[in-house]
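Quick one: the structure is below, and I'll ask about it shortly.
Removed from the display is one protein chain of the complex; every other protein chain stays in position.
After this line comes subunit A, so read on.
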Amino acid sequence: MTTCGDVIVVGRGPAGLLFSSLVAQNRGSVILVADAQGSFPLWGGQWDFCNYTDDGEHVLDPYQWWQQHPSAWDEVRDASTWTLRWQHLMTLWQEIGIPVPDRVPKLNRWMVTPLGQLRPTYWVANWHFVMERPGPLVFVDVPGLVDFRAEVVARVYTATTGQMAKTFRLAVPSGWRRDWHALNWAWFLDSKAGQDWLGQALRDQVRAGEEAVVFPQILGVDHCEEVLEVAQRVLGRPVAEVPLPPPAVGGIRIQRRWEYWLRRHGIQLVSARVTAANRHSVTLQDGRALAADAVVLATGGILGGGLEIQPSGSVRNTVTGAVIGTLGDQLLGAVGHRNWDESVPVIGRMIQGWNPDKRGNGGAMNLWTAHVAYQAFIGHTALAREN
């Protein structure tokens, strides 16, 4: 096993956690610096591979798309490399305790949006509803949840797919309030009382049938497997969830488990704003400097649009417009850039042709850029040792 040196990772979203995990798995030490919470609680946690063609058509076979796409650079066309990287994510998530299947899919699957439409996705946790082809479904209406109206979802789903869609409405527990959002439901269902109540509420809804039952994503945070087990046992059929807009319960589940796994593996989470970075150190807003063998910027923000790093090297917060720091005289490294010595690698961002907005390839962008940067990092570390 390769032993790598210290690394500072800036950013606490999916790319930052994945890169940190790669280093931690290989006995390296990581300082993960972040000024705010990463983006996990803002999305459902699905990792998309490649969802759309140039014309906006759905992509069913992302491996084939990458192989055939004329503008893809050589390494990205290699299906076996992709398979290995997805398999790594699979085993990593299994180790972390995020439930996933035992093999990576060959094709994109279909997920249902909160509006009942279909869209492709690739890698999801087991709690996330996906299907290989549309079939009849039952959607659960949860009182007070404005982001998911089961009647509307069912109508749109049927109109889009031609498949039957039934609905039933969940009762409300004592203590329920109209302002409950998905997280309130999830916290309630995390409790023993919540699970007992759910079992009873679903018993009243048991009907003959084999269709999967699709809930909005409310089935617990830390104890979601137990909640799902209750629902599946009572209903006697598969149960899964549709992710909702923020606060997104699926993303929160992944964030909490992943960050805890990293802390168990000894990474240090430093709560601070980075105002300047170069290849071997970062300066924090309070004046402290942290040094390491390498620095990696994983400051993409949602779909890579968080911090904007300008050609001059200044780093701008795209939300507030404030310039918050500088990369000094270092060049910004395009991901996959082999010349580690001259650049600060950047991962999980919309650079070098990655465009999650247009192509639906955000998960692949995180996966690919984190692995390429990691390979470059261990190559650099080995070279430094030889010298």
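Here are some notes:
Everything below uses one rule, namely that a contact is a pair of C-beta atoms (placed from the backbone, for glycine too) under 8 Å apart; a residue touches a chain by one contact, two chains touch by 3 or more; residues count from 1.
Note that in this section contacts and distances are computed from a predicted model.
The chain that is not shown carries the UniProt protein name "4Fe-4S ferredoxin-type domain-containing protein", picked from "4Fe-4S ferredoxin-type domain-containing protein", "Cytochrome P450", "Transketolase" or "(2Fe-2S)-binding protein".
Screening A:Thr83, A:Gln117 or A:Asn184 for touch with the missing chain picks out A:Asn184. Screening A:Leu118, A:Val152, A:Ala201 or A:Ala272 against the full complex identifies A:Ala272 as the residue touching the chain left out. Of the candidate positions A:Asp55, A:Asp102 or A:Asp286, contact with the unshown chain belongs to A:Asp286.
Residue positions on subunit A in contact with the hidden chain: 36-37, 41-42, 175, 177, 183-184, 187-188, 221-222, 246-247, 252, 260, 263-264, 266-272, 286-287, 301, 306, 317, 319-320, in rising order.
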